[in-house]
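Here's the structure, in structure tokens; my notes come after.
Every protein chain except one is present and positioned as in the full complex.
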Amino acid sequence: MNVLELRDVVKRFGPLTAVNGVSLSVQKGSIISLLGPSGCGKTTLLRIIAGFEHPDEGLVFLGSKNVNGKRPYERNVGLLFQDYALFPHMTVGKNVAYGLHQRGFREPQVKKRTDEMLDLVGMREFANRRPQTLSGGQRQRVALGRALASNPELILLDEPLSALDAKLRLELRTELKRILVTAGSTAVIVTHDQEEAMTFGERVIVMEKGQIRQEGSPTQIYDDPKTRFVAEFIGRSNWFCGTLGQKIGEFREFLCSQMKTTLIREPDQVNHKMYDVCIRPERILTRGSKSKDLNDGDEPLNTINGTIKDVIYLGSDFELIIALDGAAEMTAIEKNRRQSIPNRGEAVTIAFRPSDMIVIGRD
Amino acid sequence: MARVLDDILFVALLVLVAVIAAFLIFPLIVAVLMAFDARTYLGTFPPHGFSFQWFYRFFNDEMYMRGLKTSLLVATISTFASAIIGVTAAIALVHTRSRARQALEAIFLSPLIVPTVVIGFALLLFFSRIGLFIGFTRLLCGHIIITVPYTIRVTLAGLVGIPKSISEAALSLGASDWRAFWTVTLPLARTNIFAGTIFAFVFSMDDVSVSLFLSSVDTYTLPVAMVGMMQSQFDLSIAAAAVFLMVVMTTLMLAIDKIFGVNKILVGK
Partner (left out) sequence: MTRILREKSQRLLLLLPPLVVFSVLLILPLGNVVDQSFRVFEGGSIGAAADAHLTLLNYSELIRPTYLFYFIQTFRIGFVGSVLAVTLAFPIAYLIARMRSQFWRGIASGALIALISVSTLVRVYALLLAFGPVGYGNQLSAILGLGQNSAAYTEMVVLAGLVYFHTPISALVLIGTIQGLNSELIEAAQSLGASRWKSHLSITIPLCLPGISAAFLISFTVCVSAFVIPLILGKGKVLFVSNLIYNRFSEVANYPSGSAISVVLLSITLFFVVIVPWLFTRLTAASSG
């Protein structure tokens, strides 16, 4: 059952088109991430779903009802604001109870439900405190509890972790997901942080310039991006540009001026003039000559010789910048397992699998 | 060498400020002390002895007390009216497009610019023309128009200062626009409205320029009575009246400053 459906939604602000024909649907019980850089229209989309903006074109359905033109309080959509928006003149308990009162719940039920919510988010002992006395993480939990209290069909989270410092972010990431899953909520999370998107979302929708560029599971988005934008927005990449050569078995030759000819997966379309090929840094193995480690399948490995240009120690990772014979530079990342890392200036051979290479045709 | 000059100049600055501070405080000390003077005639400063005689005279004088009663009544009623008009206007202003809003704000805040003498004179003339001769009503009207800009400005600042996300949160939780305003926005603006009201009260109690024009033989405010005394019969009961006014008003203003911050009202942020 679709909890939310958008059909060709368009929203303009003067000469600027913030949302340019977006269609999507969200099933009951699923958690979706809406991911994109600032200005891509994701926040506008959120506000349209919540009812604070109205689309210029297109339709918004909540459940099976068309809600175009309905005010926010006429929809049953919960909202977690970026700055939490807790009412400063009410206690935590009253904040959580507010929506229940507004939607017509009576007293004994209100108390029961409020307590349930506070337990769910772990803030029961703070019920009589004011929001100003709470920390950022605590405030966020109260805000979530408040939004979930009246059991909305859909809950929208606007950049839920952006206001927190790195450590808190990690803690709360799992906590928030637990709460959402326990409550069985259908949720849409808007964020510009790919880690956040991948953590929360069973499905990730990537947006750019008011349009959806790709939708899929985190794995699909990461390993199989359909456009250069999506590939670059998520994770790190090494890019090469070239043309296709002959077909060799199930693979294809990739001819590039910046490195020797390599083998790539057969792309979906072979009629593009040029191709952008991307290799994620963590899929590159760097060893003196131990190329055997990578070969756990029947795939032939691509191997290229090069020299270490720089080694950057990042604590949990090593970042290796390698100058390939043939002019190009590549960045590889290895986990720090106290292995011996080649030094600057040393000659190395790098290896990577054809199936790890992301191929995107250029128009 | 520059170092020494620096230090000398700094000391000079401190001395200068001390002198200015003394200048500012001294006359008040004179007035306060003289109010307790035990002499029955108007002697020179410093006072001799300690007595409450002038205060007895003040509180027993029919003219002063009449003025005080009128002042308090006028201040209370006009402040109340001013608060209502102010909140109403502020709410309306928040909903208006910025073009019209600037024009409206200019009108609503204009009594701050127009010299109070001109306001007093204009009202007197106008009331005579339309036949309004009741002293109390005239005073009330005058005090309302000079206090309303403060209630509007302070309430407006309060309403504008509430983050949009808070009212949107109320809406998303099921409150209709009106209920969201009533249960969330207005309570948060409460401090502002309260501070603005008290300031209006103080301002009304203090007014001389408008009241002089609009008072009549039987209806006058305390400041008007005091001005009359200052120009005719010059005794220290005026000092007692002054001390009384001072205590009342300073207490109220310091109360506002504690709760709210008078700087915002005066400087208009």
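Letters A and B mark the chains in the order given here, with residues in each chain numbered from 1 onward.
Rule of thumb we're sticking to: contacts are C-beta pairs under 8 Å (C-beta built on N, C-alpha and C of every residue); 3 or more make two chains touch, one makes a residue touch a chain.
Just so it is clear, the structure is predicted and the values come from calculations on it, not from any experiment.
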item	value
Neighbouring displayed chains - absent chain, whole complex	B
Candidates B:Leu68, B:Cys141 or B:Leu173 - the one touching the absent chain	B:Cys141
Absent-chain interface as seen on chain B, which is shown	2-3, 5-6, 9-10, 13-14, 16-17, 20-21, 23-28, 30-31, 34, 42-45, 85, 88-89, 91-92, 94-96, 104, 107-108, 110-111, 113-119, 121-126, 128-129, 141-142, 144-145, 148, 152, 159-160, 162, 164, 167-168, 170-171, 177-178, 180-181, 185, 202, 205-206, 208-209, 212-213, 223, 226-227, 230-231, 238-239, 242-243, 245-246, 249-250, 252-254, 257, 262-263, 266-267
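Note that in this section only the chains that are shown with their structure count from here on.
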item	value
Of all residues in chain A, those that touch chain B in their complex	50-52, 71-73, 77-79, 81-83, 85-89, 98-99, 102-103, 146-147, 150
For the chain B and chain A complex, residues of the former touching the latter	163, 165-166, 168-177, 179-180, 183-184, 187-188
